[in-house]
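Take a look at chain A:
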Amino acid sequence: MNKSNEENPFVPEPARIVRKYDLSDDVRFFQIRFVDMEKALSMRYLPGQFMMLSIAGAGEAPFSISSTPSRPGLLEFCVREVGEVTRALFRLKENSIVGIRGPYGNGFPLDKIKGNNLIIVVGGLGAAPLRSLLLYALDNRDNFGNVYLLHGARTPSDMLFKEEFLELKERDDLQCLLSVDKDPTGDWPCYVAKVTKLFKYVKNVNVAKTYAAVCGPPVMYKFVIEKLVKLGIPKHQILMTLERRMKCGIGKCGHCVVGHTYTCIDGPVFTYWDVTNMRELI
Partner candidate 1 sequence: MGKKKIGIYSFSGCSGEQLVILECGAELFNLCDLTEIKSFPMAQSNNEYTLLDIGLLEGSITTERQKRELKEIRSHAKILVAMGICACFGGIQSMKLGEGGWKKRFQKVYGDEDKLFKTMKPLESKPCNAFVKIDYYIPGCPIDKKQFLHSITHVLNGSSPYLYQFSVCTECKWKENDCLLLRGLPCLGPLTRGGCGAACLCYNIPCVGCWGPAEVLNVPSEYRLLIEKGYTTEEIQRKFRKFGGAPMVECLKKIMKQSNYSATKAPRLKGGI
Partner candidate 2 sequence: MKRIFIKSLARVEGHGGITVKIDGKKVKDVKVQIYEGPRLIEKLVVGKSPEDVLNIVPRICGICTLSHRYAALKGLEKALNIEVPLRTRLTRDLMLIGEIIQSHSLHIFFLSLPDFLGYSSAMDMVDNYGEEVKRGLAMKGFGYRLMEIISARIIHGENPILGGFGAHPSQKVLVEIKESAEKLVSDAEKIVELFASFDYPSYVEYDTTFMALNPPDGKYGFVSNSILISTDEERSVEEYKEVIQERVVPYSFAKRSRYNGEPFTVGAIARINLLGERLSGKAGDYYKKLYSKRWLRNPFFNNLAQAIEVLYCLETIPKLVDKIMGLEEPVVKKPFKDAGTGTGAVEAPRGTLYHYYSMKDGLITDCDIATPTAQNLDDIERCLRTAVGNLLSKGIEDDLELKLEMIARAYDPCISCSAHLVKVETSNNSD
């Protein structure tokens, strides 16, 4: 690599697609590893952080890390095909090289969450960042109180990481509540309901010692937050990760700005308190 690349945060590092498979019709799972093994093993990150994925000729886009830092070496992403970069990514075969840079963003405040109960509320593609938090909590189970996963999808075939989460139901140290809006095939083993309906199973929690993490489509936030507030969870303990257009990921291009807050630097994890203060956040 030439010298001028060294201190340039815009230069992506080569990484290899180790494995990929489809999670749903338009969402695909990618396991990626830095070509440089040392870098692969030494990279530190937090659940909720994201990376910029770069495909020469198509461009760059931000994606949340889905894997957990507690299992180093591989980075995992789940990506929905929506435009240029994602389309180009979907065309790549295993073993292809892509460019990545990061991790960026604040991530979930683990030191604050540790020692508390954790309610994770997932809608659709929100699984990407929250799976990281969930796996982290499970890998460090002793550091957390009760852990809930509330996961809603439109239909069973839209539910990302379905098999993985169904297996989690077997665990007794996690309340894994999975639901679908509709069940056309009729063999869905869990709930058929809106994700907001799952809150009735969240009982007897010490709300002062509970953090909630929410990620999903924009419409979901309003209803889920209503429930969480009703449960009594303090506004600054309701965490959510947000999406904005980003061209740099590091607070330079301006696209993700809200007020004078940069989603890529100050976020993408915000608290509900932040949201009530910044009107354009959601």
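The rule we apply is simple: a contact is a pair of C-beta atoms (placed from the backbone, for glycine too) under 8 Å apart; a residue touches a chain by one contact, two chains touch by 3 or more; residues count from 1.
Quick note on selection: all candidates are chains of the complex that A comes from, given by their letters.
As the structure is a prediction and not an experimental result, all values here were calculated from the model.
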Report task. Could you sort through 1 or 2 and say which touches chain A in this complex? Result -> 1
Query - Contact footprint of candidate 1 on chain A as seen in their complex - result: 57-58, 84, 87-88, 91
